[in-house]
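Remarks on the structure that follows.
The other protein chains are all here in position, but one chain of the complex has been omitted.
Chains here go by letter, A and B, matching the order in which they are written, and residues are numbered from 1 within each.
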Amino acid sequence: MDLLENIGRMGRKTAMSFIETISFAGMVIFRMFQPRTYNSAMRTVLINQIYFTSVQILPVFIFVSIVLGSFLIGIVFQLLKQMGLTGYFGNVLMGLIVAELSPFFTVLFITLRSASAINTEMAVMKVNGEIKTLEIFRIDVINYLLVPRIINGIISLVLLSSLFSIVLMFSGILFSWIIFDISVDVYSNILLSSANFSDMVISLIKCAVFGFFITLIPIRFGLRASREFTSIPIVVSSGMVNVFTAIIIIEVLSLITKLF
Amino acid sequence: MSREFKVGLFIVSTTIIILAALLYLANEKGLFAKVYTFTLSSKSGDGLTEGMPVVFSGFNIGKVSTLELNDKGLVLIKIKISQKHIKWIKADSAFILYRPLIGVARIVVTTNNLNSPPLPEDKIVVMETVNDINDAITKVQPLLEKITKIADNLEHLSNNLANPQGDLNLILGNAQKITTTLSTKKSLLEMAVADEESVQSIHEALKKIKDIVTKIDKIADKMDVQLYGQEGTLPNINIILKDIAGKLQKLDTTVDNINKIGKDTSEGMKDFRMLRSDIDDAVNAIDNVVKKLDNLISSKKDPEFKLP
Partner (left out) sequence: METNRHQAAPVSIDVPLISNQEVWMNIALIKQYHENMPRLQAQNMVLNALQRLDLVHIAYKRNPSLTNEERFCVFLLRACMVKDAIVMIDRPFKIIPHLQDIDFIFQTLKKIDDFYLTCHIYDYQWMAGKYGEK
């Protein structure tokens, strides 16, 4: 009986948390489309956030993209050659690597670097009473803290993922030449014929959704901290677990979208 | 360089790169090119679908946009050709609906004289149809008859093998009798000492069995070559079957019969192996008896012994 009660309680809690997250997301989206949200203070935060999330890590990100992308392309092309599937390398490059793996690697990168930082930052602000300060000075927490971080998440994910894809395609030129002995002209023709607009649009939308949730969830969990410092690790760890769950759910949903 | 400048530079340059890539893709895919619409007519809309490719010399130059039925019952097919490929569509161009045996159906454009005037957009051109499936069925028909004959023969052969009154089963029966006789000690002595002819008959029986096995092997080889060889029947049947499986239900019976023959043959072979090992055992037993008899004869002064 206790077990059933516990299961029921856990299910109810999970469902409530999910509904709360969705309604919170709805409210944030609504604010995102209100022009008065975009005041000077919010813009300053937004610029700082984009700077820390994207610009500051750009050299490292490009370096990682080149190294990781080259290895990935090299391994995949080699496998295709061994399996006699050379004819499908365009589809694999566009459909798998560009449309699926680059958003995934980017979201992992940003989550590990920025989402964890946002989660902790929010928790510390709550514990220090800084959130209360904002409220006392009638500064809307959603407009000032949440919206710029979420917009930054969306912009950074879309741009960095696209950069990753472009770097991958350039690595592809080199590897297709080494492994398949394919010239640049033939390579670009194969890519063009394999490129699918709807896949690219889905991929970009997926990046935007990733960016939205990998910033929204850490903020939400960060703000759940109490006035005690000991609550910080608890909200950070549960926030990060939820972010990774959200990433998996979005990935699965995008795959389902592609099926239809 | 201020933080704002760096962020602005990052956003603008990355957006430009992404937009340039998308625009290049869209341009290469012909999204911005002017599109010309031509109308074809056909008596039947069979095999026609919207989005079907229009090809010229194997290259995609356009696609079917809409299909509609006019007042006379003719199917009107509107095809869209991008400006880049409009030069291939001339007044004397022929449009053929090509439905290959393998692969998607397409409308093939052939233009004999590229110098002829361009095809007006309002002109309705009659489309012809090339149907690989029907052509293939016509070609395959005589072949099918031959295959049916072969299948009948195979069935006859398998029936003979499976018949309890057939030659093979009689031989198996005889062999069983011989082994039964060999297994009793009494008749072994008879055969070993008194009746030399019996041993000979076993040898002959063995020889016969060997011949039969060889013959069956040959038959099996022939069947194999006939059925599975490079020029054999089955590979051809398989190729044809892939596309016209639905129409060739008769072949199912043939394949079943072939399986049955294979099974019967393998069972026969199993029996032969068992028989041969029985006979080997029997010969060994006889050999042992002879040795014992020799010992007996040589050890006793009186070579007389009683026969049962």
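Side notes on the structure shown:
Keep in mind that, in the parts below, a residue touches a chain if its C-beta (ideal position, glycine included) is under 8 Å from a C-beta of that chain, and two chains touch if they have at least 3 such contacts.
Predicted model only: the values in this text are computed from it and were never measured.
The chain that is not displayed touches the following shown chains in the complete assembly: A. Annotation: of A:10, A:41 or A:201, A:41 touches the absent chain (contact as defined above).
Note that of A:124, A:142, A:205 or A:234, the residue touching the chain absent from this view is A:124.
Where subunit A meets the chain that is not shown, the touching residues are 39-44, 121, 124-125, 128-130, 132-134, 136-139, 144.
Operating definition for what follows: only the chains that are shown with their structure count from here on.
Centre-to-centre separation between subunit A and subunit B, using Cα means, comes to 50 Å. Listed in rising order, the residues of subunit B touching subunit A in the complex are 3-4, 6-7, 10-11, 14-15, 17-18, 21-22, 25-26, 28-29. Residues of subunit A touching subunit B in their complex: 47-48, 50-51, 54-55, 58, 155, 159, 162-163, 166, 192, 195, 197, 200.
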